[in-house]
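Omission of a single protein chain aside, the complex is shown with its protein chains in their original locations.
Chain naming follows the written order as A, B and C, and within any one chain the residues start at number 1.
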Amino acid sequence: MKGVLVINFKAYESAFNLTLAENLAREASRISSSLGIRVILAVPSVLAMKLRELHEDIYLEHVDPVDFGAHTGRIPPASLKILGIKGSIINHSEHKLILREVHKVIKTLNGVGVESIACGDTPSEVSALAYMNPTMIAVEPPELIGTGISVSKARPEVITESLEAIKRVGKDLPLLAGAGITSEADVRRAIELGAKGVLVASAVMKAKDPVKVMRSLAEPLSSV
Amino acid sequence: MKGVLVINFKAYESAFNLTLAENLAREASRISSSLGIRVILAVPSVLAMKLRELHEDIYLEHVDPVDFGAHTGRIPPASLKILGIKGSIINHSEHKLILREVHKVIKTLNGVGVESIACGDTPSEVSALAYMNPTMIAVEPPELIGTGISVSKARPEVITESLEAIKRVGKDLPLLAGAGITSEADVRRAIELGAKGVLVASAVMKAKDPVKVMRSLAEPLSSV
Amino acid sequence: MKGVLVINFKAYESAFNLTLAENLAREASRISSSLGIRVILAVPSVLAMKLRELHEDIYLEHVDPVDFGAHTGRIPPASLKILGIKGSIINHSEHKLILREVHKVIKTLNGVGVESIACGDTPSEVSALAYMNPTMIAVEPPELIGTGISVSKARPEVITESLEAIKRVGKDLPLLAGAGITSEADVRRAIELGAKGVLVASAVMKAKDPVKVMRSLAEPLSSV
Partner (left out) sequence: MKGVLVINFKAYESAFNLTLAENLAREASRISSSLGIRVILAVPSVLAMKLRELHEDIYLEHVDPVDFGAHTGRIPPASLKILGIKGSIINHSEHKLILREVHKVIKTLNGVGVESIACGDTPSEVSALAYMNPTMIAVEPPELIGTGISVSKARPEVITESLEAIKRVGKDLPLLAGAGITSEADVRRAIELGAKGVLVASAVMKAKDPVKVMRSLAEPLSSV
């Protein structure tokens, strides 16, 4: 498995800047090839179809626990298959669902062959997610998100205990580490602890030069 | 003010059929010009940017009561301005918010010059919405949605009392009628009762020939 | 109609002090008789049955929009009739429901002859509530709740416009004013503006001597 860099665009104002988004998509495509890693862009739903034309690894930031039907303003997981969207984040710290709904979404995505990154706050939540067989699991202590204080440095045990939690369930799912990741050193440390990649948002989306920051964070992942 | 036909794509499987969606968008554009009415397509967020290239009157089905920022998987109202999306439905029967949030969304949309159709179940809810100055108000008795039993025939007083509610607040906002609208006669009746247009979903999206149904429902609106 | 003082216990630590609660209940009973006003105590559900033995005007702070049935941890409105509880606050600023649910609760309470105080943030929300015929309506600008800056002084137009909103709907429902009410002068001003009473919480529940503060806030209501 390759190293994975996930850029979560969130709903920052910069996330809706189409020119920036397209630059990030083109560069993500380049970096993926040149470094032999995956660079996943998790983007606002309104931009996904546009960006998918420039980079194949486009995810949604969320999908809803509904089937096709009379659900105004919801995105059913199975629609991603029809639309050719690669995957979705689910259960992000800022968009939590109850576990039953997380399970429904992952089961539907698995059923149609669309990827998922399921997020957990803690090894406890990671443990529950491991039973559901998402494509990847991301662990992010909510109190560090957006702080610039990296989980890999400030709370390394969250990563190691999450890996342990997955193993206990008898699964071999790749773990991503998130929250506060801002530097190459943060990424390297996460990898050393056993993560297969990282999830970043503000470090890129609020940077002066987002493309440059994305590139630098990608670098250490080529060695995974 | 022109007559208004709103097609709410909802999350029907057909809503994610890009070919169908594009056909509807092209035809909506044609009908609008030829009949001198507005045909608004309220579409899944993932399709909005694509369809906007074919038809200018594209709405989202929902936007979220959040500002720009760290809100994974949410669409801030102000982003529609940046993206060039004409407007959004808000507070639909299948995606209700508390009133405080509805107000926040409408205020933000008004502030950036993006349109809104605020939905209410009853004259009571319509009354509250009228204070908020959305672009239009749609009233839909939830118990008739998707039934094919038309509000304009089965519950005409919902339309007339909603018009009265808006007047009492001292506003002159256009009212759309929705729920169970399936035939030209249903549309005509709504207009006779004082509505400026109609909101339809299943009648078009679950039809064998959605484009044809859309065309027939548009017809009576040219006389508004 | 008599003047009305509502003390909302909320979930302050003091709200669960049974000795204090019983003192407030006994004194509320005394004040009601001596001043010829209503003193309603809106109390945590866990204390309602105890306090009802000391004072007849006990309300719950919230009831749930559910019927009798398999709803773990919910209080159906109709249960209040069985339990002999006088009424309930509904749709408080800190416990908002969507309007459809507010309506369901008020309709059920009215049907079984239990009182309700429906809360609104703004004249817009008050307008919608007026259609539902609660026993009373309380208006509280959320930004002033708990601040000690009184709605009657800082935002008098919220009271007068709410009265106007009720009148426009053709109803004659008593309006209570809340948010930031801390002194007798605040109460007097609310009455002068046309309110039939006030809703207070922190001014009493966080006071050194809650019974004394309750007594002083009740005073001006005898003249309503």
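Here, a residue touches a chain if its C-beta (ideal position, glycine included) is under 8 Å from a C-beta of that chain, and two chains touch if they have at least 3 such contacts.
Please read all numbers here as calculations on a predicted model, not as lab measurements.
J.: Write out, one label after another, the shown chains that touch the chain missing from the document.
T.: Within the full complex, the chain left out of view touches A, C.
J.: Can you say which of C:Ile85, C:Ile98, C:Ala130 or C:Ala177 touches the chain missing from this structure?
T.: Hidden-chain contact among the options goes to C:Ile85.
J.: Which candidate, C:Lys50, C:Lys107, C:Lys153 or C:Arg168, sits in contact with the chain we can't see?
T.: Per the contact definition at the top, the residue touching the missing chain is C:Lys50.
J.: Can you work out which residue in A:Gly36, A:Gly84, A:Gly111 or A:Pro142 touches the chain that's missing from view?
T.: That would be A:Pro142, which touches the missing chain.
J.: State which residues belonging to chain A touch the missing partner chain.
T.: 96-100, 103, 121-125, 127-132, 142, 168-169
J.: Touching residues of chain C against the unshown chain: what are they?
T.: Touch with the absent chain occurs at residues 8, 10-13, 15-18, 42, 44-50, 60-62, 64, 66, 68-76, 78-79, 82-83, 85, 89, 92-95, 145-146, 201-202.
Assume only the chains that are shown with their structure count from here on.
J.: Could you draw the chains as nodes, link the ones that touch, and say if you get a line, ring, star, complete or other?
T.: line
J.: Centre of all protein Cα atoms: which chain's centre is nearest to it?
T.: B
J.: Centroid from C-alpha atoms only, then distance chain A to chain B, rounded to Å. What do you get?
T.: Roughly 34 Å separates the two chain centres.
J.: Just the number, please: Cα centre separation of chain A and chain C in whole Å.
T.: It comes to 46 Å between the two C-alpha centres.
J.: For chain B versus chain C, what separation do you get between their C-alpha means, in angstrom?
T.: Inter-chain centre distance comes to 37 Å.
J.: When you check chain A against every other chain, which residues touch at least two of them?
T.: Residue numbers touching two or more other chains: none in chain A.
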